[in-house]
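Here is chain A:
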Amino acid sequence: MTIIDWISGALGVFGGFFVLVGGIGALRMPDVYTRLHASSLTDTLGSLCILGALMLQAGLSLATLKLAAILIFLLFTSPVSSYALGNAALLSGYEPRQLRTLEREKRP
Partner candidate 1 sequence: MSVTAHLPALQVVVPMLTAPVLVLLRDARLCWIAALLTSATSFAIAVALAAGVLDGMDIRYAMGNWAAPYGIELRVDALSAILLLATTGASTLALLGGRRSLLREIGDARLPLFLAAWLLALAGLVGILVSGDAFNIFVFMEISSLATYILVSGGPHRRALPAVFKYLITGTVGATFYLIGVGLLYMMTGTLNIEDMAARLGDVGASDLLYIAIGFIAIGLALKAAIYPLHAWMPNAYTFAPHMVTVFIAACSTKVSLYVLLRMDYAVFQHNLPEQGLHFALILMPLASLGIVFGSLAAIFEQNIKRILALSSVAQLGYILLGASLVSAAGINASALHLFNHALAKGALFLAVACLGYRFAKLRLEDLRGAGRLMPWTLTAFALAGLSLIGIPGTAGFVSKWALILALMEQGALGVALVVLVVVSSLMAVVYIGRIVETLWFAEPPGEDPTVKEAPVMLLAVTWLAVALNFWFGFDASTSGALAIQAATDLTGSAP
Partner candidate 2 sequence: MTGILSGFILSLAVLTALGAMRARNLFASVMLMGIFSLLMAAEFLLLDAPDVALTEAAVGAGISTVLLLSALALTGEEEKPQPRPPWIGLAAVIIVTAIVFYAVKDKPMLGDPNTPVQTHVAAEYFPMTREFVDIPNVVTAVLASFRGYDTLGEVIVVLTAAIGVLFLIGPEAPVGRKSPPTLRQASEGLKHHQPVRIVGKIAIPFILLFALYVQFHGEYSPGGGFQAGALFAAAIILYGLLEGRPAAASIIPTRILRIMAAGGALIYGGVGVVTLVLGGNFLEYTVLNDDPVVAQQFGIIVIEAGVGITVAGVLLAIYHAFAARGET
């Protein structure tokens, strides 16, 4: 195993870990905004790690170019989608959970 393989392997493991954390977060968090938080952050980081690992494995080739294209596209669109989704939820009157629970506690 060369050093590149080591780095790539480590990146793969990290990526898998982040992706998994994001998944658990999206499942376990209490409301839309926190779920969005968990998934969008780890999405970006996980994609970066995994695609980076694959690029290292592929070396200098057309495959790396394609992987780079995918990575760049994901890096741009993923946060934007998350932002827009959160924005749409908020605009539609869907309040973050904390406010709602607080209000509920105010009422008898």
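Everything that follows uses one rule, which is that a contact is a pair of C-beta atoms (placed from the backbone, for glycine too) under 8 Å apart; a residue touches a chain by one contact, two chains touch by 3 or more; residues count from 1.
Regarding selection, all candidates are chains of the complex that A comes from, given by their letters.
None of the values given here were measured: they were computed from a predicted structure.
Participant: Mark the candidate that touches any copy of chain A in this complex, from 1 or 2.
Facilitator: Answer for chain A: candidate 2.
Participant: Which residues, counting only chain A, touch candidate 2 once they are in their complex?
Facilitator: Per the stated touch rule, the residues are 73, 76-77, 80-81, 83-84, 87.
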